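For this depiction, one protein chain was excluded, whereas all remaining protein chains were kept in their positions.
Should a chain be cited, it is by its letter among A and B, assigned in written order, with residues numbered from 1 in that chain.
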Amino acid sequence: MSALPEQTALSASDFKSDYRPVWCPGCGHYSVLSSLTKALAELAVRREDIAVISGIGCSSRIPAYTNLYGFHSVHGRALAVATGLKVARPDLLVIVAGGDGDGYSIGGNHFIHACRRNVDMTYIVMDNQVYGMTKGQASPTTPADWDKSKLTPHGTGVSPFHPLAVALAAGANFIARCFAGDPNGTARVITEAVRHPGFSMVQVLSPCVTYQPEQREWKNTVRKADIVTTSEADLAARWLMADDGLSTGVMYKGHRPVYRPELEETASVADLEKWFAV
Amino acid sequence: MVEVRKAPGDIATVEEFLAHALTLENEAADGYQEIGDSMAVHNNPEVAELFYKFCKYGRMHASEVQSLATGLTLPHIAPWDFAWEDGESPETPGADSVHYMMTPSQALLLALRAEQQAHDFYATVAKTTKVPRIKELASEFASEEAEHVRLLEEWIVRYPSAEKNWDFDPDPPSMPE
């Protein structure tokens, strides 16, 4: 991607489309959209050199609300689509965005392997611990005793998934948690995540006012983590496992090797064909 | 994570102050626009109209600040480097407290809070700055915001406050995908 010359700098609103979101009024995703566009304005990358890739779900609607290249793909596969794009087109800035169900449940295998592969892209998960688009079912990050869904009337009875610990163990190179109630702080982390090489995992606590109205309380309970960003995975792991999931900040910035195949032509097709001659 | 944020009184130059004022007004207008759009999409046209109105005022104020900045080069400040007291631009309406069935009086209260915060920000700058021209401008902006607060308070009286069960919706949410 090429940086913009100073005089043509774009503002955050230059990255928004005129398409009006379907998100419920009060939804945290509005703020994430705003954080993303603010971060992109700070990164000063040409619009045409950015691609936003998503799967299916409320948050996965985000590409259409930007005026960038985007792909609203199928449920759970955003990371795979983005991996193909970034490996084939390393010149692009690739942002992947989606929700907790899309990313950790149906897309769980891709999540693990995207962390492992460590392709240079930034994954923003708008985590509201619920499936919104299908009317409020438990997701992998829903507390085990949440009994508000008709599908799991006694609660899931299953321990919630720990996305950041999994990301760390699987090999992600940048791990952070943000809060939709802090859009400028989130913009800052997204900017940092994009600048850091490799796979950057940004979990954003983004309240669902319709199915998890108690998450409106997050503005009182979420706080900045009392940590210094580390490059040591064992320290980060210990911290993550001890935390209650409501602390925000950049927990880990590693130096893990980035998957970036060289796309350089050293032979012609005719050269390859010589191999077949008896 | 320890973050040291600039205090409003530490704004050092007129240009920096105007950059703050411009961002404050623009983000307020953007916020109103966004909430207005979400109300329009969710078929609450009356409230949408109100937010669009607030948005228009925000844009008007932004252009007033812009004209004060004529001939000056305003610095670029990253969103997280502004001297906002809680990290967010003070006049930005609190999008987390909106609801698709909200009433006009609730919308006005939302705006009132935003204007009040803007007033408080300018008042703090006026009180704590050491730069005379900034003090002068901040005092002027603070009294303008106080005027907006007063107008909104008058406006609110004209609307009945929200009834009990104002958010009752007999239909379950739909499944779009």
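In this section, a contact is a pair of C-beta atoms (placed from the backbone, for glycine too) under 8 Å apart; a residue touches a chain by one contact, two chains touch by 3 or more.
By definition in this document, contacts and distances are computed from a predicted model.
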Protein name, per the UniProt record, of whichever chain is missing from view ("N-acetylglucosamine transport system substrate-binding protein", "Cytochrome bc1 complex cytochrome c subunit", "2-oxoacid:acceptor oxidoreductase subunit alpha" or "FtsX-like permease family protein"): "2-oxoacid:acceptor oxidoreductase subunit alpha"
Interface partners of the hidden chain - shown chains only, full complex considered: A
Per the touch definition above, residue among A:Gly57, A:Gly70, A:Gly132 or A:Gly198 touching the missing chain: A:Gly70
Candidate in contact with the missing chain, chosen from A:Ser159, A:Asn220 or A:Thr266: A:Thr266
Full-complex contact with the absent chain, from A:Val81, A:Ala187 or A:Val250: A:Val81
Chain A, residues in touch with the chain not shown (by the definition above): 19, 46-49, 51-53, 56, 63-64, 67-74, 76-77, 80-89, 91-92, 109-110, 112-113, 261, 263-269, 271-273, 276-278
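Note that only the chains that are shown with their structure count from here on.
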Between chain B and chain A, distance of the C-alpha-averaged centres to the nearest whole Å: 29
Chain B residues touching chain A - in the complex, by the definition given at the top: 1-3, 30, 34-35, 37-42, 76, 78-80, 82, 84, 87-89, 95-100, 102, 172-177
Of chain A, residues touching chain B in the complex: 9, 12-13, 20-26, 28, 30-31, 34, 38, 42, 56-57, 133-136, 180-185, 187-188, 191, 207, 209-211, 216, 219, 224-229, 248-250
